[in-house]
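Yeah, one chain of the complex is gone here, protein chain that is, but the others are all in their spots.
We call the chains A and B, going by the order they appear; numbering starts again at 1 in every chain.
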Amino acid sequence: MHMADALISPAVGGIMWAVSAGFTGYSVRKLTKDPDEGIVPLMGVMGAFVFAAQMINFTIPGTGSSGHIGGGMLLSALLGPVGGFLTLASVLLIQALFFGDGGLLAYGCNLANMGIFTSFVIYPLVWRRIMKKGVTAKRIWWGSVLSVVAALQLGAFSVVLETFASGRTELPFSAFVVLMQPIHLAIGVVEGLVTAAVLTFVWQARPELIEPNRAHLQAGVSLRKVLVVMGIAVVLTGGALSLFASSFPDGLEWSMFGVMGEEEITAAGTVHSTFSDIQEKTAVLPDYTFKVPDGATELTETAALAGTSVSGLVGGAMTLVLAGLIGFAVTRFRKRETHA
Amino acid sequence: MSHHRLEAIHLKYAYPDGHEALHDVSFEATHGECVGIIGANGAGKSTLLMLLMGLLHPGAGTVRIGEVELTRKTLPDIRKRVGMVFQNPDDQLFMPTVGEDAAFGPRNAGLSESEVQEKVTAALSRVGILHLRDRAPFKLSGGEKHAAAIASVLAMDPDILVLDEPTAGLDPRARRRVMGLLESFSHTRLITGHDLDMILALCPRVVILREGRVAADGPSSTLLADSELMEACGLEVPLSLQPCAKCGYVGHRKCQVDMPQTGGSPCESR
Partner (left out) sequence: MPDVSSAVRDMHRMEALARSNTGVHRLHPVTKLLTVLMFLIAALSFERHAFGRLLPLFLFPVLTAALADLPWKPFLKRLLFVEPFVIGIGILNPLFDQVPVPFAGFEAARGWFTFLSLFLKTTLTVLAALQLIACTGMERLLAGLHAMGLPRVLVLQVSLTYRYLTVLAEEAGRLLTAYSLRAPGQKGIRFSAWGSLAGMLLLRSFDRAQRIHHAMQLRGYDGHVPLPPGTMPGMADAVWFFGWSCWFALVRFVDLPLWLGRLMTGG
(Lines give C-alpha, C1' and ligand atoms only; values in the text may rest on other atoms or scores of the structure.)
Protein backbone atom coordinates (compact mmCIF):
# COMPACT_ATOMS: atom_id res chain seq x y z
CA MET A 1 0.00 0.00 0.00
CA HIS A 2 2.93 2.35 0.54
CA MET A 3 3.33 4.48 -2.53
CA ALA A 4 6.92 4.92 -3.68
CA ASP A 5 8.34 8.23 -4.88
CA ALA A 6 9.34 6.69 -8.18
CA LEU A 7 5.72 6.12 -9.16
CA ILE A 8 4.54 9.69 -8.89
CA SER A 9 5.15 12.96 -10.65
CA PRO A 10 6.00 16.10 -8.67
CA ALA A 11 2.61 17.58 -9.60
CA VAL A 12 0.62 14.69 -8.13
CA GLY A 13 2.94 14.56 -5.12
CA GLY A 14 2.53 18.29 -4.54
CA ILE A 15 -1.26 18.22 -4.78
CA MET A 16 -1.53 15.32 -2.38
CA TRP A 17 0.88 17.04 0.00
CA ALA A 18 -1.40 20.07 -0.03
CA VAL A 19 -4.52 17.98 0.60
CA SER A 20 -2.86 16.09 3.46
CA ALA A 21 -1.47 19.27 4.95
CA GLY A 22 -5.00 20.66 4.98
CA PHE A 23 -6.34 17.69 6.91
CA THR A 24 -3.36 17.77 9.25
CA GLY A 25 -3.86 21.45 9.99
CA TYR A 26 -7.54 20.87 10.66
CA SER A 27 -6.73 17.97 13.00
CA VAL A 28 -4.08 19.89 14.91
CA ARG A 29 -6.47 22.80 15.43
CA LYS A 30 -9.09 20.43 16.73
CA LEU A 31 -6.59 18.75 19.00
CA THR A 32 -5.11 21.90 20.53
CA LYS A 33 -8.58 23.26 21.24
CA ASP A 34 -9.23 20.17 23.28
CA PRO A 35 -8.47 20.46 27.01
CA ASP A 36 -7.40 16.79 27.20
CA GLU A 37 -3.63 17.25 27.24
CA GLY A 38 -3.08 13.58 27.97
CA ILE A 39 -4.00 12.71 24.40
CA VAL A 40 -0.59 13.76 23.03
CA PRO A 41 1.50 11.26 25.01
CA LEU A 42 -1.18 8.66 24.32
CA MET A 43 -0.94 9.31 20.58
CA GLY A 44 2.82 9.13 20.77
CA VAL A 45 2.81 5.75 22.48
CA MET A 46 0.02 4.42 20.25
CA GLY A 47 2.11 5.26 17.19
CA ALA A 48 4.90 3.17 18.64
CA PHE A 49 2.37 0.44 19.41
CA VAL A 50 1.27 0.25 15.78
CA PHE A 51 4.91 -0.14 14.80
CA ALA A 52 5.48 -2.95 17.26
CA ALA A 53 2.15 -4.62 16.42
CA GLN A 54 2.95 -4.58 12.71
CA MET A 55 5.88 -6.81 13.45
CA ILE A 56 3.59 -9.58 14.71
CA ASN A 57 2.59 -12.28 12.23
CA PHE A 58 -0.97 -13.46 12.60
CA THR A 59 -1.57 -16.88 11.10
CA ILE A 60 -4.69 -16.98 8.96
CA PRO A 61 -6.72 -20.08 9.86
CA GLY A 62 -6.97 -22.64 7.11
CA THR A 63 -4.10 -21.20 5.11
CA GLY A 64 -0.37 -21.29 5.48
CA SER A 65 -0.01 -17.54 5.18
CA SER A 66 -0.08 -14.79 7.72
CA GLY A 67 -1.24 -11.20 7.92
CA HIS A 68 -0.43 -8.06 9.83
CA ILE A 69 -2.30 -5.38 11.64
CA GLY A 70 -3.00 -2.25 9.61
CA GLY A 71 -3.36 0.31 12.31
CA GLY A 72 -5.36 3.12 10.79
CA MET A 73 -8.78 1.89 11.84
CA LEU A 74 -7.53 0.66 15.20
CA LEU A 75 -6.05 4.08 15.95
CA SER A 76 -9.22 5.89 14.94
CA ALA A 77 -11.39 3.61 17.06
CA LEU A 78 -9.19 4.20 20.11
CA LEU A 79 -8.18 7.83 19.68
CA GLY A 80 -10.98 9.26 17.58
CA PRO A 81 -10.52 10.19 13.92
CA VAL A 82 -8.42 13.28 14.57
CA GLY A 83 -6.04 11.57 16.98
CA GLY A 84 -5.94 8.44 14.83
CA PHE A 85 -5.11 10.39 11.71
CA LEU A 86 -2.25 12.35 13.30
CA THR A 87 -0.85 9.23 14.91
CA LEU A 88 -0.81 7.42 11.59
CA ALA A 89 0.89 10.45 10.07
CA SER A 90 3.79 10.09 12.50
CA VAL A 91 4.06 6.36 11.85
CA LEU A 92 4.19 6.96 8.08
CA LEU A 93 6.80 9.69 8.51
CA ILE A 94 9.13 7.40 10.45
CA GLN A 95 8.58 4.58 7.96
CA ALA A 96 9.47 6.87 5.06
CA LEU A 97 12.59 8.25 6.73
CA PHE A 98 14.10 5.16 8.28
CA PHE A 99 12.85 2.34 6.11
CA GLY A 100 12.24 3.91 2.71
CA ASP A 101 8.65 2.65 2.93
CA GLY A 102 6.80 5.22 0.89
CA GLY A 103 8.78 8.20 -0.32
CA LEU A 104 9.05 11.73 1.00
CA LEU A 105 7.35 13.32 -2.00
CA ALA A 106 4.80 10.51 -1.95
CA TYR A 107 4.18 11.13 1.76
CA GLY A 108 1.09 13.20 0.99
CA CYS A 109 -0.28 10.40 -1.20
CA ASN A 110 0.32 7.81 1.51
CA LEU A 111 -1.24 9.95 4.20
CA ALA A 112 -4.29 10.42 2.02
CA ASN A 113 -4.57 6.77 0.94
CA MET A 114 -4.16 5.31 4.40
CA GLY A 115 -5.12 8.10 6.76
CA ILE A 116 -7.66 10.48 5.30
CA PHE A 117 -9.95 7.80 3.91
CA THR A 118 -9.86 5.79 7.11
CA SER A 119 -10.33 8.64 9.57
CA PHE A 120 -12.46 11.13 7.70
CA VAL A 121 -14.54 9.01 5.35
CA ILE A 122 -14.85 5.46 6.61
CA TYR A 123 -14.84 6.33 10.29
CA PRO A 124 -17.90 8.62 10.20
CA LEU A 125 -19.69 6.71 7.44
CA VAL A 126 -19.15 3.14 8.55
CA TRP A 127 -17.65 2.74 12.03
CA ARG A 128 -19.61 5.51 13.74
CA ARG A 129 -22.86 4.34 12.23
CA ILE A 130 -22.39 0.78 13.39
CA MET A 131 -21.38 1.86 16.90
CA LYS A 132 -24.15 4.43 17.22
CA LYS A 133 -26.52 2.13 19.07
CA GLY A 134 -23.89 1.14 21.59
CA VAL A 135 -20.79 -1.02 21.47
CA THR A 136 -21.20 -4.80 21.45
CA ALA A 137 -18.73 -7.51 20.57
CA LYS A 138 -20.69 -8.37 17.44
CA ARG A 139 -20.74 -4.77 16.28
CA ILE A 140 -17.01 -4.47 16.86
CA TRP A 141 -16.42 -7.48 14.60
CA TRP A 142 -18.69 -6.24 11.83
CA GLY A 143 -17.58 -2.66 12.19
CA SER A 144 -13.87 -3.51 12.05
CA VAL A 145 -14.06 -5.81 9.06
CA LEU A 146 -16.36 -3.55 7.04
CA SER A 147 -14.41 -0.41 7.90
CA VAL A 148 -11.00 -1.84 7.16
CA VAL A 149 -12.13 -3.45 3.90
CA ALA A 150 -13.82 -0.25 2.73
CA ALA A 151 -10.84 1.89 3.74
CA LEU A 152 -8.40 -0.37 1.94
CA GLN A 153 -10.54 -0.44 -1.20
CA LEU A 154 -10.66 3.33 -1.29
CA GLY A 155 -6.95 3.52 -0.56
CA ALA A 156 -6.03 1.00 -3.23
CA PHE A 157 -8.14 2.78 -5.80
CA SER A 158 -6.51 6.02 -4.83
CA VAL A 159 -3.08 4.42 -5.36
CA VAL A 160 -4.17 3.46 -8.87
CA LEU A 161 -5.47 6.95 -9.60
CA GLU A 162 -2.32 8.65 -8.33
CA THR A 163 -0.05 6.30 -10.22
CA PHE A 164 -2.08 6.80 -13.29
CA ALA A 165 -2.25 10.56 -13.10
CA SER A 166 1.53 10.57 -12.69
CA GLY A 167 2.07 8.57 -15.86
CA ARG A 168 5.21 6.89 -14.63
CA THR A 169 4.30 3.35 -15.57
CA GLU A 170 2.83 1.69 -18.63
CA LEU A 171 0.51 -0.47 -16.59
CA PRO A 172 -2.96 0.22 -18.04
CA PHE A 173 -5.59 1.60 -15.72
CA SER A 174 -7.92 -1.39 -16.00
CA ALA A 175 -5.15 -3.89 -15.41
CA PHE A 176 -3.93 -1.97 -12.38
CA VAL A 177 -7.42 -1.83 -10.89
CA VAL A 178 -7.94 -5.52 -11.52
CA LEU A 179 -4.62 -6.18 -9.80
CA MET A 180 -5.01 -3.90 -6.80
CA GLN A 181 -8.62 -4.18 -5.67
CA PRO A 182 -8.88 -7.97 -5.14
CA ILE A 183 -5.48 -8.11 -3.39
CA HIS A 184 -6.59 -5.39 -1.03
CA LEU A 185 -9.92 -7.07 -0.47
CA ALA A 186 -8.08 -10.09 0.89
CA ILE A 187 -5.68 -7.97 2.91
CA GLY A 188 -8.63 -5.95 4.21
CA VAL A 189 -10.51 -8.97 5.49
CA VAL A 190 -7.47 -10.23 7.40
CA GLU A 191 -6.58 -6.80 8.77
CA GLY A 192 -10.19 -6.25 9.71
CA LEU A 193 -10.31 -9.53 11.63
CA VAL A 194 -7.09 -8.80 13.49
CA THR A 195 -8.33 -5.30 14.32
CA ALA A 196 -11.61 -6.74 15.55
CA ALA A 197 -9.85 -9.33 17.71
CA VAL A 198 -7.69 -6.68 19.35
CA LEU A 199 -10.53 -4.20 19.85
CA THR A 200 -12.81 -6.86 21.34
CA PHE A 201 -10.12 -7.90 23.79
CA VAL A 202 -9.54 -4.30 24.84
CA TRP A 203 -13.26 -3.65 25.07
CA GLN A 204 -13.78 -6.63 27.36
CA ALA A 205 -10.85 -5.70 29.60
CA ARG A 206 -11.28 -1.92 29.69
CA PRO A 207 -14.53 -0.90 27.97
CA GLU A 208 -13.91 2.78 28.66
CA LEU A 209 -10.97 2.77 26.24
CA ILE A 210 -13.08 2.14 23.17
CA GLU A 211 -13.78 5.49 21.81
CA PRO A 212 -17.06 7.06 23.01
CA ASN A 213 -15.07 8.48 25.93
CA ARG A 214 -13.26 10.63 23.43
CA ALA A 215 -16.51 11.89 21.98
CA HIS A 216 -15.38 15.49 22.25
CA LEU A 217 -12.71 14.76 19.68
CA GLN A 218 -15.18 13.99 16.97
CA ALA A 219 -18.07 16.26 17.69
CA GLY A 220 -16.97 18.49 14.85
CA VAL A 221 -16.23 15.77 12.34
CA SER A 222 -19.68 15.81 10.83
CA LEU A 223 -20.48 14.02 7.62
CA ARG A 224 -21.29 17.27 5.89
CA LYS A 225 -17.95 18.82 6.75
CA VAL A 226 -16.12 15.74 5.58
CA LEU A 227 -17.97 15.75 2.30
CA VAL A 228 -17.28 19.45 1.81
CA VAL A 229 -13.56 19.02 2.48
CA MET A 230 -13.38 15.94 0.27
CA GLY A 231 -15.28 17.80 -2.44
CA ILE A 232 -12.85 20.70 -2.33
CA ALA A 233 -9.95 18.25 -2.45
CA VAL A 234 -11.44 16.48 -5.44
CA VAL A 235 -12.11 19.73 -7.28
CA LEU A 236 -8.60 20.94 -6.52
CA THR A 237 -7.04 17.68 -7.61
CA GLY A 238 -9.19 17.41 -10.70
CA GLY A 239 -8.60 21.02 -11.64
CA ALA A 240 -4.88 20.79 -11.22
CA LEU A 241 -4.75 17.52 -13.08
CA SER A 242 -6.73 18.80 -16.03
CA LEU A 243 -4.38 21.76 -16.11
CA PHE A 244 -1.48 19.39 -16.51
CA ALA A 245 -3.08 16.60 -18.35
CA SER A 246 -4.41 16.06 -21.81
CA SER A 247 -6.56 13.00 -22.17
CA PHE A 248 -6.38 10.52 -24.97
CA PRO A 249 -9.36 9.33 -26.95
CA ASP A 250 -9.88 6.35 -24.74
CA GLY A 251 -10.25 8.75 -21.86
CA LEU A 252 -8.19 6.66 -19.53
CA GLU A 253 -4.65 7.69 -20.18
CA TRP A 254 -3.22 10.98 -19.19
CA SER A 255 -0.03 12.39 -20.36
CA MET A 256 1.66 14.73 -18.00
CA PHE A 257 3.59 17.84 -18.69
CA GLY A 258 6.79 17.75 -16.75
CA VAL A 259 6.46 20.12 -13.86
CA MET A 260 9.34 22.13 -15.26
CA GLY A 261 7.51 22.98 -18.41
CA GLU A 262 8.77 20.31 -20.73
CA GLU A 263 6.06 18.48 -22.55
CA GLU A 264 6.23 14.79 -22.20
CA ILE A 265 6.56 13.14 -25.55
CA THR A 266 4.82 9.84 -25.87
CA ALA A 267 3.16 7.98 -28.62
CA ALA A 268 0.75 10.52 -29.97
CA GLY A 269 -2.17 8.15 -30.16
CA THR A 270 -3.20 4.69 -29.31
CA VAL A 271 -3.93 2.58 -32.31
CA HIS A 272 -4.85 -1.03 -32.22
CA SER A 273 -1.86 -3.16 -32.72
CA THR A 274 -1.55 -5.04 -35.92
CA PHE A 275 0.63 -7.69 -34.41
CA SER A 276 -1.85 -10.37 -33.55
CA ASP A 277 0.81 -12.53 -31.95
CA ILE A 278 1.47 -9.81 -29.41
CA GLN A 279 -2.21 -9.54 -28.79
CA GLU A 280 -2.32 -13.22 -27.99
CA LYS A 281 0.50 -12.94 -25.54
CA THR A 282 -1.42 -10.47 -23.49
CA ALA A 283 -4.87 -11.89 -23.89
CA VAL A 284 -5.37 -11.62 -20.16
CA LEU A 285 -5.87 -7.94 -20.70
CA PRO A 286 -7.92 -7.89 -23.88
CA ASP A 287 -9.02 -4.29 -23.85
CA TYR A 288 -5.56 -2.95 -23.72
CA THR A 289 -4.30 -1.22 -26.82
CA PHE A 290 -0.70 -1.17 -27.83
CA LYS A 291 1.17 1.89 -28.85
CA VAL A 292 2.93 1.97 -32.14
CA PRO A 293 5.24 4.72 -33.35
CA ASP A 294 3.73 7.54 -35.26
CA GLY A 295 6.78 8.60 -37.15
CA ALA A 296 10.53 8.51 -37.24
CA THR A 297 11.03 11.91 -35.61
CA GLU A 298 9.01 10.85 -32.63
CA LEU A 299 11.18 7.79 -32.24
CA THR A 300 14.41 9.69 -32.11
CA GLU A 301 12.88 12.12 -29.69
CA THR A 302 11.93 9.27 -27.41
CA ALA A 303 15.41 7.90 -27.77
CA ALA A 304 16.85 11.28 -26.89
CA LEU A 305 14.63 11.60 -23.87
CA ALA A 306 15.46 8.15 -22.71
CA GLY A 307 19.09 8.84 -23.41
CA THR A 308 19.54 5.64 -25.34
CA SER A 309 21.48 6.78 -28.39
CA VAL A 310 25.09 5.61 -28.54
CA SER A 311 26.47 8.96 -27.46
CA GLY A 312 23.83 9.18 -24.77
CA LEU A 313 24.78 5.79 -23.38
CA VAL A 314 28.52 6.48 -23.46
CA GLY A 315 27.89 9.79 -21.75
CA GLY A 316 25.58 8.20 -19.21
CA ALA A 317 28.16 5.61 -18.28
CA MET A 318 30.80 8.29 -18.02
CA THR A 319 28.70 10.47 -15.71
CA LEU A 320 28.22 7.49 -13.44
CA VAL A 321 31.94 6.74 -13.44
CA LEU A 322 32.71 10.41 -12.83
CA ALA A 323 30.27 10.60 -9.94
CA GLY A 324 31.86 7.48 -8.48
CA LEU A 325 35.36 8.88 -8.91
CA ILE A 326 34.47 12.15 -7.28
CA GLY A 327 32.95 10.28 -4.36
CA PHE A 328 36.00 8.04 -4.08
CA ALA A 329 38.41 10.98 -4.24
CA VAL A 330 36.50 12.88 -1.59
CA THR A 331 36.44 9.85 0.69
CA ARG A 332 40.21 9.35 0.28
CA PHE A 333 40.91 13.00 0.84
CA ARG A 334 38.78 13.09 3.97
CA LYS A 335 40.44 9.99 5.37
CA ARG A 336 43.90 11.43 4.85
CA GLU A 337 42.79 14.65 6.49
CA THR A 338 41.50 12.91 9.59
CA HIS A 339 44.68 10.83 9.85
CA ALA A 340 46.91 13.88 9.57
CA MET B 1 10.25 27.20 58.61
CA SER B 2 11.76 25.35 55.73
CA HIS B 3 10.33 24.56 52.29
CA HIS B 4 11.82 21.15 52.62
CA ARG B 5 9.07 19.77 54.80
CA LEU B 6 6.46 17.38 53.56
CA GLU B 7 3.37 16.48 55.50
CA ALA B 8 0.59 14.00 54.79
CA ILE B 9 -2.44 14.57 57.01
CA HIS B 10 -5.16 11.91 57.27
CA LEU B 11 -5.04 11.02 53.58
CA LYS B 12 -7.86 8.88 52.25
CA TYR B 13 -8.31 7.67 48.72
CA ALA B 14 -10.66 5.33 46.90
CA TYR B 15 -10.34 4.48 43.20
CA PRO B 16 -13.33 5.06 40.90
CA ASP B 17 -14.01 1.32 40.90
CA GLY B 18 -14.62 1.52 44.67
CA HIS B 19 -11.34 -0.03 45.79
CA GLU B 20 -10.18 1.83 48.91
CA ALA B 21 -6.43 2.14 48.57
CA LEU B 22 -5.70 4.48 51.49
CA HIS B 23 -7.75 4.64 54.67
CA ASP B 24 -5.93 7.10 56.85
CA VAL B 25 -2.30 7.92 56.29
CA SER B 26 -0.41 10.62 58.15
CA PHE B 27 3.31 11.22 58.44
CA GLU B 28 5.81 13.98 58.11
CA ALA B 29 9.28 14.34 56.66
CA THR B 30 11.39 17.25 57.81
CA HIS B 31 14.28 19.17 56.32
CA GLY B 32 16.95 16.94 54.84
CA GLU B 33 15.43 13.80 56.24
CA CYS B 34 15.49 10.58 54.26
CA VAL B 35 12.39 8.50 54.90
CA GLY B 36 11.72 5.03 53.55
CA ILE B 37 8.17 4.06 52.66
CA ILE B 38 7.70 0.32 52.56
CA GLY B 39 4.92 -2.18 52.41
CA ALA B 40 3.80 -5.28 50.57
CA ASN B 41 2.32 -5.04 47.08
CA GLY B 42 -1.07 -3.38 47.31
CA ALA B 43 -0.32 -1.73 50.66
CA GLY B 44 -0.88 1.68 49.07
CA LYS B 45 2.64 2.93 48.33
CA SER B 46 1.98 3.93 44.72
CA THR B 47 -1.33 5.57 45.59
CA LEU B 48 0.36 7.52 48.35
CA LEU B 49 3.05 8.81 45.97
CA MET B 50 0.40 9.84 43.41
CA LEU B 51 -1.44 11.77 46.12
CA LEU B 52 1.75 13.45 47.33
CA MET B 53 2.53 14.53 43.76
CA GLY B 54 -0.96 15.77 43.08
CA LEU B 55 -1.55 13.24 40.30
CA LEU B 56 -4.55 12.00 42.28
CA HIS B 57 -6.72 14.10 44.55
CA PRO B 58 -7.42 12.68 48.01
CA GLY B 59 -10.97 11.86 49.05
CA ALA B 60 -10.15 13.37 52.43
CA GLY B 61 -7.10 14.81 54.16
CA THR B 62 -4.41 17.14 52.89
CA VAL B 63 -0.85 17.22 51.69
CA ARG B 64 1.30 20.10 52.81
CA ILE B 65 4.65 21.09 51.33
CA GLY B 66 6.42 23.61 53.54
CA GLU B 67 3.56 25.83 54.66
CA VAL B 68 1.59 25.47 51.44
CA GLU B 69 -1.36 23.15 51.13
CA LEU B 70 -1.57 21.14 47.93
CA THR B 71 -4.57 22.28 45.90
CA ARG B 72 -5.25 22.57 42.19
CA LYS B 73 -4.19 26.20 42.48
CA THR B 74 -0.87 25.61 44.21
CA LEU B 75 -0.10 22.53 42.14
CA PRO B 76 2.19 24.11 39.52
CA ASP B 77 4.23 25.80 42.21
CA ILE B 78 4.48 22.69 44.34
CA ARG B 79 5.58 20.55 41.42
CA LYS B 80 8.56 22.83 41.00
CA ARG B 81 9.57 22.05 44.56
CA VAL B 82 8.90 18.34 44.67
CA GLY B 83 10.56 16.12 42.09
CA MET B 84 9.64 12.51 41.53
CA VAL B 85 11.82 9.83 40.00
CA PHE B 86 9.75 7.04 38.48
CA GLN B 87 10.39 3.37 39.00
CA ASN B 88 10.86 2.71 35.30
CA PRO B 89 13.24 5.28 33.80
CA ASP B 90 11.81 4.53 30.35
CA ASP B 91 8.59 6.21 31.46
CA GLN B 92 10.46 9.26 32.58
CA LEU B 93 12.97 9.71 29.76
CA PHE B 94 10.52 10.62 27.04
CA MET B 95 12.62 13.10 25.07
CA PRO B 96 14.96 12.08 22.23
CA THR B 97 18.22 12.74 24.11
CA VAL B 98 19.36 12.79 27.72
CA GLY B 99 20.13 16.52 27.51
CA GLU B 100 16.77 17.36 25.98
CA ASP B 101 15.06 15.35 28.64
CA ALA B 102 16.80 17.23 31.44
CA ALA B 103 15.87 20.47 29.66
CA PHE B 104 12.15 19.63 29.54
CA GLY B 105 11.37 20.80 33.07
CA PRO B 106 13.43 24.02 33.04
CA ARG B 107 11.96 24.93 29.64
CA ASN B 108 8.45 24.45 30.95
CA ALA B 109 9.37 26.75 33.83
CA GLY B 110 9.98 29.42 31.19
CA LEU B 111 13.70 29.91 31.82
CA SER B 112 15.92 31.49 29.20
CA GLU B 113 17.88 29.12 26.98
CA SER B 114 21.21 29.91 28.67
CA GLU B 115 19.68 29.23 32.08
CA VAL B 116 18.16 26.00 30.77
CA GLN B 117 21.54 24.82 29.52
CA GLU B 118 23.17 25.78 32.82
CA LYS B 119 20.66 23.71 34.78
CA VAL B 120 21.07 20.77 32.43
CA THR B 121 24.85 20.86 32.71
CA ALA B 122 24.68 21.12 36.48
CA ALA B 123 22.19 18.26 36.82
CA LEU B 124 24.04 15.91 34.47
CA SER B 125 27.38 16.66 36.16
CA ARG B 126 25.83 16.07 39.56
CA VAL B 127 24.96 12.49 38.64
CA GLY B 128 28.16 12.04 36.61
CA ILE B 129 26.71 11.59 33.13
CA LEU B 130 27.57 14.87 31.44
CA HIS B 131 29.24 12.89 28.65
CA LEU B 132 25.90 11.25 27.82
CA ARG B 133 24.18 14.55 27.09
CA ASP B 134 23.53 13.91 23.38
CA ARG B 135 22.89 10.20 23.80
CA ALA B 136 19.49 8.71 22.99
CA PRO B 137 17.84 7.01 26.00
CA PHE B 138 17.72 3.62 24.28
CA LYS B 139 21.50 3.66 24.05
CA LEU B 140 21.93 3.78 27.84
CA SER B 141 22.60 0.97 30.28
CA GLY B 142 20.17 0.38 33.15
CA GLY B 143 22.28 2.34 35.63
CA GLU B 144 22.80 5.20 33.20
CA LYS B 145 19.05 5.37 32.61
CA HIS B 146 18.40 5.67 36.33
CA ALA B 147 21.04 8.38 36.62
CA ALA B 148 19.53 10.25 33.67
CA ALA B 149 16.06 10.00 35.20
CA ILE B 150 17.39 11.44 38.46
CA ALA B 151 19.16 14.22 36.56
CA SER B 152 15.97 15.16 34.72
CA VAL B 153 14.37 15.80 38.10
CA LEU B 154 17.41 17.54 39.62
CA ALA B 155 17.42 19.98 36.70
CA MET B 156 14.25 21.46 38.18
CA ASP B 157 16.01 22.29 41.44
CA PRO B 158 13.50 20.59 43.71
CA ASP B 159 13.69 20.85 47.50
CA ILE B 160 12.14 17.45 48.00
CA LEU B 161 12.83 14.24 46.08
CA VAL B 162 10.41 11.35 45.86
CA LEU B 163 11.98 8.17 44.52
CA ASP B 164 9.91 5.14 43.55
CA GLU B 165 12.01 1.97 43.82
CA PRO B 166 15.23 3.66 42.69
CA THR B 167 17.22 0.41 42.59
CA ALA B 168 14.68 -1.86 40.90
CA GLY B 169 16.16 -3.93 38.11
CA LEU B 170 19.73 -2.76 38.55
CA ASP B 171 22.81 -4.96 38.68
CA PRO B 172 24.75 -4.84 41.97
CA ARG B 173 27.32 -2.30 40.85
CA ALA B 174 24.74 0.08 39.32
CA ARG B 175 22.63 -0.34 42.45
CA ARG B 176 25.57 0.60 44.62
CA ARG B 177 26.26 3.66 42.46
CA VAL B 178 22.65 4.89 42.58
CA MET B 179 22.63 4.39 46.34
CA GLY B 180 25.83 6.39 46.69
CA LEU B 181 24.26 9.15 44.65
CA LEU B 182 21.10 9.26 46.74
CA GLU B 183 23.13 9.24 49.93
CA SER B 184 25.06 12.30 48.76
CA PHE B 185 21.96 14.49 48.30
CA SER B 186 20.91 16.97 50.93
CA HIS B 187 17.29 17.14 49.74
CA THR B 188 14.45 15.84 51.84
CA ARG B 189 13.96 12.36 50.37
CA LEU B 190 11.13 9.88 50.33
CA ILE B 191 12.18 6.49 49.03
CA THR B 192 9.93 3.53 48.39
CA GLY B 193 11.13 0.05 47.62
CA HIS B 194 11.16 -3.66 48.21
CA ASP B 195 14.94 -3.56 48.38
CA LEU B 196 14.97 -3.31 52.17
CA ASP B 197 18.74 -3.44 52.42
CA MET B 198 18.80 -0.30 50.30
CA ILE B 199 16.15 1.32 52.53
CA LEU B 200 18.10 0.35 55.62
CA ALA B 201 21.31 1.79 54.24
CA LEU B 202 19.79 5.09 53.04
CA CYS B 203 16.89 5.87 55.35
CA PRO B 204 17.32 6.26 59.11
CA ARG B 205 13.54 6.27 59.38
CA VAL B 206 10.80 4.16 57.76
CA VAL B 207 7.06 4.36 57.42
CA ILE B 208 5.50 0.93 57.01
CA LEU B 209 2.16 0.75 55.22
CA ARG B 210 -0.31 -2.07 55.58
CA GLU B 211 -3.67 -2.21 53.83
CA GLY B 212 -3.83 1.53 53.34
CA ARG B 213 -2.82 2.48 56.87
CA VAL B 214 0.43 3.36 58.60
CA ALA B 215 1.38 0.22 60.48
CA ALA B 216 4.55 1.66 61.99
CA ASP B 217 6.70 4.75 61.79
CA GLY B 218 10.11 4.84 63.42
CA PRO B 219 13.84 4.16 63.17
CA SER B 220 14.67 1.65 60.43
CA SER B 221 17.17 -0.34 62.45
CA THR B 222 14.53 -1.27 65.04
CA LEU B 223 11.46 -1.61 62.84
CA LEU B 224 13.13 -3.57 60.06
CA ALA B 225 14.66 -5.96 62.59
CA ASP B 226 11.28 -6.63 64.22
CA SER B 227 10.48 -9.91 62.52
CA GLU B 228 6.98 -10.11 63.99
CA LEU B 229 6.02 -6.69 62.67
CA MET B 230 7.62 -7.35 59.31
CA GLU B 231 5.83 -10.66 58.99
CA ALA B 232 2.49 -9.05 59.83
CA CYS B 233 3.05 -6.45 57.11
CA GLY B 234 3.90 -9.04 54.48
CA LEU B 235 7.59 -8.17 54.55
CA GLU B 236 10.82 -9.82 55.60
CA VAL B 237 13.71 -8.71 57.76
CA PRO B 238 16.44 -7.54 55.37
CA LEU B 239 19.39 -9.88 54.94
CA SER B 240 21.81 -7.58 56.65
CA LEU B 241 19.67 -7.68 59.81
CA GLN B 242 19.17 -11.44 59.78
CA PRO B 243 21.45 -13.40 62.04
CA CYS B 244 24.41 -15.12 60.43
CA ALA B 245 23.48 -18.64 59.45
CA LYS B 246 26.77 -19.94 60.87
CA CYS B 247 27.40 -17.99 64.02
CA GLY B 248 24.02 -16.36 64.70
CA TYR B 249 25.53 -12.92 65.08
CA VAL B 250 23.59 -9.91 63.74
CA GLY B 251 25.67 -7.12 62.26
CA HIS B 252 29.06 -6.72 60.69
CA ARG B 253 31.99 -8.55 62.18
CA LYS B 254 34.05 -11.56 61.42
CA CYS B 255 32.13 -14.82 61.44
CA GLN B 256 32.89 -16.98 64.42
CA VAL B 257 32.64 -20.20 62.48
CA ASP B 258 35.44 -20.85 60.04
CA MET B 259 34.44 -21.82 56.59
CA PRO B 260 36.82 -24.62 55.70
CA GLN B 261 36.75 -24.23 51.89
CA THR B 262 37.37 -20.54 51.58
CA GLY B 263 38.22 -19.34 55.00
CA GLY B 264 36.04 -16.36 54.10
CA SER B 265 33.45 -14.79 56.26
CA PRO B 266 29.77 -14.55 55.32
CA CYS B 267 29.21 -11.88 57.93
CA GLU B 268 31.84 -9.58 56.57
CA SER B 269 30.77 -9.97 53.00
CA ARG B 270 27.39 -8.49 53.67
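By definition in this document, a contact is a pair of C-beta atoms (placed from the backbone, for glycine too) under 8 Å apart; a residue touches a chain by one contact, two chains touch by 3 or more.
Quick caveat, the model's predicted, so the values are computed rather than measured.
In the complete complex, the residue from B:68, B:109 or B:225 that touches the missing chain is B:109. Mapped onto chain B, contacts with the missing chain fall at residues 50, 53, 55, 76, 79-80, 83-84, 86, 88, 90-97, 100, 103-105, 107-109, 113, 134, 136-139, 152-153, 156. Think of the hidden chain as still there; on chain A it touches residues 2, 4-10, 13, 24, 28, 31-32, 35, 37-38, 40-49, 51-53, 55-61, 66, 69, 78, 86-87, 89-91, 93-94, 96-101, 103-105, 163, 167-172, 175, 193-194, 197-198, 200-202, 205-206, 209, 256, 258-260, 262, 264-267, 278, 281-282, 288, 290-293, 299-300, 302-320, 322-324, 326-328, 330-331, 334.
The working rule: only the chains that are shown with their structure count from here on.
Taking each chain's centre as the mean of its C-alpha atoms, chain A lies 49 Å from chain B.
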